[in-house]
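Okay, structure first, notes after.
One chain of protein is taken out of this complex; the other chains stay put.
Take a look at chain A:
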Amino acid sequence: MRIAVQQEPFDPAAELRDFGAGDTGAIVTFVGVVRDNEVGDLETMEIEHYPGMTEAALAGIAEEAERRWSLGDVMVIHRYGGLKTGERIMMVATAARHRKAAFEAAEYLMDYLKSRAPFWKKEITRSGAEWVAAKADDEAALDRW
């Protein structure tokens, strides 16, 4: 298992080089990217987190995914600080014997880290700054697990 909370950029290809070595038949990865807002004037996406709790929460979510889908390996990388449009903000990777488990576990990780890992996003635009509100859909997404 690899959990990383960092300010620096990451290289998905390098991260995956030795990921899932062993008894693996499927690797699923998801990479989240900072997208522009509806108006098209996003200058910076500022990401705040709760050092200590963040790492513990991500490890807890990853351990649960590992247990439920008997994963061979799991990785969560999430950045904080000021990011620009197009920058890679986070990634998850899951390794399993079969693709169904790898896909499901990756979705589970994404659903949980959206509303149970202590990160907060703030959009800084030409016209001001605003905290991104949590979506009811994201909370509802947890019910299916």
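The criterion applied here is as follows: contacts are C-beta pairs under 8 Å (C-beta built on N, C-alpha and C of every residue); 3 or more make two chains touch, one makes a residue touch a chain; residues count from 1.
Operating definition for what follows: contacts and distances are computed from a predicted model.
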item	value
Chain excluded from display, named as in UniProt, from "4Fe-4S dicluster domain-containing protein", "Molybdopterin synthase sulfur carrier subunit", "3-isopropylmalate dehydratase large subunit" or "Putative transport permease YfiN"	"Molybdopterin synthase sulfur carrier subunit"
Touching residue (missing chain; options A:P9, A:G25 or A:G52)	A:G52
Chain not shown, touching residues in chain A	32, 48, 50, 52-53, 56, 78, 89-90, 110, 113-122, 131-134, 139
